[in-house]
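Of the protein chains in this complex, all but one are displayed in their positions.
For chain A:
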Amino acid sequence: MSGESEAGYRMVVVGASAGGLYALRTLIAGLPADFDMPVVVVQHRAKESELLCELLQECTPLPVTEVMDKQEIGPGVFIGPPDYHLLVDDGSFALSTDDPVRYSRPSIDVMFQSAAETYGMDTVGVVLTGANQDGSAGLRQIADAGGHCVVQDPETAEVRVMPRSALKAVPDACVLTLEEIGPHLAGIRGRRVPPCPPRDA
């Protein structure tokens, strides 16, 4: 197992569902060109949707790739392919056609869980807009492992259900607008940040 590091966070995992395209574009556009943590994205989408990578590549100089099985994990933005679960193993990605979890494949929870179990406190989880509860249990696991949690401010989300549900699961997650998330991620590189104080409901 790749143990936890003194240096700081080593992986960012992002979950998005309905409304995710705009949200992801904004988040990714906010990352600096030298951002060196892998950003792993799970976006619920139809089997045949293929444009996501290209649309995201338009807004960042970081390489955006749709993950192939056993691809090595390094800097850049990695998008899980439609209809496969995305998991991390030691240093590389693994895909699976395991049953959908809560009707979703890819499942954000599955991705988050495997990141939490592999990267532990070195994981940063981000939950964005969406109309379901996927991601909540996974974000809780990232928090329990000592990782850092971020949730899109539900008031600014295109669809509020998913961020709201994530906040219920992890009340001390940092609540940020889309525009704030990229710079926030850039700012926490190389150091640990404490959980955010709970917000008034």
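Criterion: a contact is a pair of C-beta atoms (placed from the backbone, for glycine too) under 8 Å apart; a residue touches a chain by one contact, two chains touch by 3 or more; residues count from 1.
FYI, contacts and distances are computed from a predicted model.
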| item | value |
| --- | --- |
| Absent chain [UniProt protein name; select from "Cell division topological specificity factor", "Chemotaxis protein methyltransferase CheR", "LLM class flavin-dependent oxidoreductase" or "Sugar ABC transporter permease"] | "Chemotaxis protein methyltransferase CheR" |
| Absent-chain contact - pick from A:T60, A:Q113 or A:T129 | A:Q113 |
| Touch criterion as defined above, residue of A:V14, A:L27, A:V40 or A:V88 at the omitted chain | A:V88 |
| Residues belonging to chain A that touch the chain removed from view | 1, 67-72, 81, 84-85, 87-90, 92, 94-103, 109-110, 113-114, 117-118, 120, 137-138, 140-141, 144-145 |
